[in-house]
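Apart from one protein chain that is not included, each protein chain of the complex appears where it belongs.
Let's turn to chain A:
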Amino acid sequence: MTLRLTRRGALASGLAAAGGTLAAPAYAQTRERVARIWGEPGPYIGVFTNGMNEWAQRNAPGLRFESEQIAWDAVYTKLATDLAARRPPALISVESPIAYQLAAEGLLEPMQDVNTAIRARERLVDGFTVDDFGTWKGTQYAVPLHHQGCLFVVQDDVRQEAGLSDPTNWTWNDLLNGAKAIQAKRQGSAGFTMALGRNLCGDYHIQQLIWQAGGMTWDPGRSFETTFNSPATIEAYEFIKELYGTMPRSAVEFSFLQVVDQHVTGRTGSSFYWGRTMGRAFDEAKPIYEKMEYYLNPAHPRTGQRWSWTDINGFIMPRQNNPFIREAKEAMAHVMNSTDWMVRYANSLFPNVGPVFKDQATAPALVNNPMYQQKKRSVDVIFTGFVPYACNSGHEIKKGINPLAGIGHGRNVWSQVAQRILVNNENPRAAVEWGHRQFEDIRRENRRLLG
């Protein structure tokens, strides 16, 4: 038998195949409803999603929650494209500056009902309020999820070897002198490391020094006036310039990962970082872990402040084109009402994910974590000690919520100012003035958010 293919037949087959190929994804999507949950890179969002799927299996057959890990300097890319495609995620774990911005943009679903269902106000650990996580103009748009404060990480053996005092009461002067002493004592090792790359981590590290000196980017108390070019900000950048002499030269390209790498490979005596450095050292570098201690950030000599850039992280929910609002809220409440799930969440990347609820923070399964047992003083600093100094760009020095900060989040102006000083040898005052103009542009372009 011979098979003869006519032109008509070829065309019909081709069109049918093309149609089938195009329809396949749509058909596949109708088989199971998938609600996407966004979170930071790390295992914790997966753990939370597992808890939500436990609810779905019992209460919403055919629905599956799926976690997607998104780095926070990539969140805008993803969010912008998904919103433009009218296909947002069901739920986003987000740092509060972005929550404030999106709430002010009118893009979020109110969350009072969830916060009531989980008794968030009563259960929240001391020092935080539900509003800190994402309230705008009296409406709660975020549900508390975790906190992470940026702190001063020190290798105590290196510190003692350099003859330095207990860092508990250190000021900026002690930090600079201590870093110099460590550098002199240990050839080839940095005295101190922070991120100075043009990235989010650089922004965070720099901002906490600005706040400690008493500076701010915008002042909510004065109609969100741009106040970046204050003497305090210039002082902070001058301090960074001096401190840079004790850092690896390549710190100007460092982001999150490089700072942790530097510390856990024993190439620095101290650094600024969140809890993850301890977790990485516990997993990969036991001798470093054993001598590692966390302290509050060194105080500014004049203001005495030790502000910490803190991820005040909550769940927010896109309001438009989100078909999973009711189910995601119920599933979220199911997980958050379970101390067991919330402990699993915090334990999945210990001690990076600070517990937000009292029952979670005091649960035996969390307190008995080996790292908690071995490093109680440091973990207490990470979980509770820093809380009086917890703020971020959306709530600078706790002087008021600011939705402009979310927009500043993606632009790396703070770290660009540092790079102009350190890489281009620009005068700190001139570089700060450049930064001031960028922030003023953000304020002018987004005045509508301030209402």
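What to note about this one:
Here is the rule we use: a contact is a pair of C-beta atoms (placed from the backbone, for glycine too) under 8 Å apart; a residue touches a chain by one contact, two chains touch by 3 or more; residues count from 1.
Note that in this section contacts and distances are computed from a predicted model.
For the chain that does not appear here, its UniProt entry gives the protein name "Sugar ABC transporter permease", which is one of "4Fe-4S dicluster domain-containing protein", "Response regulator", "Sugar ABC transporter permease" or "Phenylacetate-CoA oxygenase subunit PaaJ". Of the candidate positions A:194, A:210, A:252 or A:312, contact with the unshown chain belongs to A:252.
Note that of A:134, A:149, A:197 or A:298, the residue touching the chain absent from this view is A:197. Only one residue from A:34, A:107 or A:450 touches the chain missing from this view: A:107. For the chain left out of this panel, the touching residue among A:53, A:67, A:402 or A:416 is A:416.
When the missing chain is restored to the complex, the residue among A:45, A:63 or A:79 that touches it is A:79.
For chain A, the residues touching the absent chain in the complete assembly are 7-8, 11, 14, 18, 76-77, 79-81, 83-84, 86, 102, 105, 107, 197-199, 248-253, 258, 261-262, 265, 267, 407, 410-412, 416, 419-420, 423-424.
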